[in-house]
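The complex appears here minus one protein chain, its other protein chains still in place.
Going in written order, the chains are labelled A and B, and every chain counts its residues from 1.
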Amino acid sequence: MELAPVFAWFYGLLESLGLGDTLNEIISEAILALVVFGFLSLVALFLVWWERKISAHVQQRFGPMMTGWHGVIQTIADAVKLLQKEDITPSLADRGVFFWAPVICFVAAFAAYVVMPFGKDLIVADLNVGILYIIAITTFTVISLLMAGWGSNNKYALLGGMRSAAQVVSYEVPLALSVLGVVMVSGSMSMNEIVKSQAGWAGFHWNIFFQPLGFVIYIIAATAEANRVPFDIPEAEQELVAGFNIEYSGMKFAMFFLAEFVNMFTVSAIAATIFLGGWNGPFLPSWIWFLGKTLAMVFLLMLFRWTYPRLRVDQLMEFAWKILLPLAFVNIIYIGIFAKWLGW
Amino acid sequence: MTKQELTSYIQEKFSGEIQVIENDQKEPYLIIQPKDLHRFCRFIYDDTRLLLTFLMNMSGVDTKERFEVVYNVCSYRYKLRLYFKILIPYDKAEFDTIRDIWPVADWFEREIWELFGVNVNGHPNLKRFLLPDDWDQGYPMRKDWQGRDVITLPER
Partner (left out) sequence: MAEDYLKTEEMVVNMGPNHPSTHGVARLILHLDGEVIHEIEPVIGYLHRAIEKVVENRTYAQCIPMMDRFEYVTAMMADWSFALAAERLSDIEIPERAEYLRVIMGELNRMASHLLCVGVTALDLGALTPFLYTFREREDILDLFEMTCGQRLTYNYIWVGGVAKDIPPEFTPKCREFLDKIDAKVDDYERVLTKNPIWLARNKDVGMIPEKMVYDYGVTGPSARASGINFDVRRNDPYSIYDRFDFKVPVYHGCDCYDRYMMRIQEIRQSARIVRQALENLPEGPVRAKVSRTFKPKEGEVYSRIESARGEMGVHLISDGSPKPFRVRLRGSSYSHLCAIPEICRGLKIADLVAIFASLDIILPEIDR
């Protein structure tokens, strides 16, 4: 069952109240924001549980089993625990910067979902610069990491913040270039257009089949953007004792933590949308296809974390600038040639 | 080389007083004069038929009449081992450093200084090592050391 008619029915109900256009728009957008926020919170809770279960089964153990059926309530228990913790600010920390860093991280993570196509006609605002907007917003995370590193007044946190800034900035470029390949083929930056251009051919029109190199580059750059292993230098536990979030406790730490998982969901959702065909698919409702493809990408990212060791910071940069970037250019050239000559 | 050959080779080649301790262990046991220590170590390190280049251990000993520092060296190439020591009287408790030949002796000597109170000539870094920074109860490994019965913890 498609969800778009449900929202259309709600909007019709709102109109029948007769409050006037602007008030209608404000109320409906506010409700949409709350719905998206609620959905993402649930997703974050689910992903935390799922990560613990996947890591446990990879390591031949069970993971959370006691709280609820196979531990599903574990994340809620953790959130309640974090809410009860004392909120400590180091005495010599820069108070304003220290306070706003997790807020910015959280907001940036959620703001990307304004243009995410959750299903057929299920998009909050179909901006015609959709994908560009997402790339711009996800860069806000680096500002918050730098603020966290600086505001904590701690050498380890500073080192973590510096490393993260270097890493995210380096991997933005191959990320943007791989997305550029998709934009060239579909001719538009709007997310809905990109999804629609992959319809048909029983699934073989997905961009991954035409741009495998672009997909690989995107996945690698996305893992770096999401600060996941093998690129999790900013929070390398064994080297820097939790890096930039070393001084955060309680709710602020929970914000960083949840923002990391929402970020992971974002990059997986983008991968699903632009390379795997978005909500296209037979038989099942479109939002189930979207969720399924996104969760498959999330699973891949989680498997990376529990298998690979971590790269050193200069090796990471070298990889981004000397290997990924030239490959991304090759990708663009090859797509340009094929798109022009074969008229994709 | 057997134990006997090794002992006689060293006694021949090294000009300095060497006493031999007779026992039935596998390696020769020698006693060197403290003033010959550095020269002896240089000799056994460089000599091409000995090549005793691994310094395995340095122990301080407080026999109740004097201090001794025991060195254990080993040769990888020729599978030789040597056990030699220097005798240090109580009233003139010092010996030369060999850290320019073996940098690891730095730590061994520092520990002997800290636990026995034997001065090391030429060591640049004699600081507290194993014992806590505010240790004020003397040199623990000496045989006449008495620990306190009641120890007060430092003020916070």
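Things worth noting here:
Definition applied: a residue touches a chain if its C-beta (ideal position, glycine included) is under 8 Å from a C-beta of that chain, and two chains touch if they have at least 3 such contacts.
Predicted model, so just to flag it, every value in this text is computed and none were measured.
Touching the chain that is not shown, out of B:Met1, B:Ile18, B:Val70 or B:Ala93: B:Val70 (per the contact rule at the top). Of the candidate positions B:Ser8, B:Gln33, B:Thr53 or B:Asn119, contact with the hidden chain is made by B:Thr53.
Against the chain not shown here, subunit B presents residues 23, 25-26, 29, 53-57, 59-63, 70, 72, 74, 76, 79, 81, 83, 102-104, 106-107, 128-132, 140-141. Interface residues of subunit A with the unshown chain, by the touch rule above, are 55, 58-61, 155-156, 159, 229-230, 232, 236-241, 305-315.
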